[in-house]
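The complex appears here without one of its protein chains, the remainder shown in place.
For chain A:
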Amino acid sequence: MQTQDVTIKNRAGIHARPAALIVQTANEFECEIYLEKDNNSINAKSIMGIITLGAAYNSVVNVKTEGTDEEAALKAIVKLFENRFEED
């Protein structure tokens, strides 16, 4: 299992477009990917789940991956956050 904390750096937070981006990336991997915030853990392969996290600007989300390609998956998801989902 791999895990890492990430901070939301784009102003708008995780709205529909970033959520779709996360889901798209997550679906490229075999392993289970979870995002956790305030004790809520949701599957990163579900758009509505990610949006319901209510991850606003500057909030911290824990990314957790578990499975065969967990390392690559974690790296790819974290990179999305670091690139601010290609926003502002």
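Quick note on the criterion: contacts are C-beta pairs under 8 Å (C-beta built on N, C-alpha and C of every residue); 3 or more make two chains touch, one makes a residue touch a chain; residues count from 1.
Note that in this section contacts and distances are computed from a predicted model.
For the chain of the complex excluded from view, the name given in UniProt is "HPr kinase/phosphorylase" [choices: "Cytochrome subunit of sulfide dehydrogenase", "General L-amino acid ABC transporter membrane protein", "Peptide/nickel transport system permease protein" or "HPr kinase/phosphorylase"].
Summarising the interface, chain A meets the missing chain with residues 16, 27, 38-43, 45-49, 51-52, 54.
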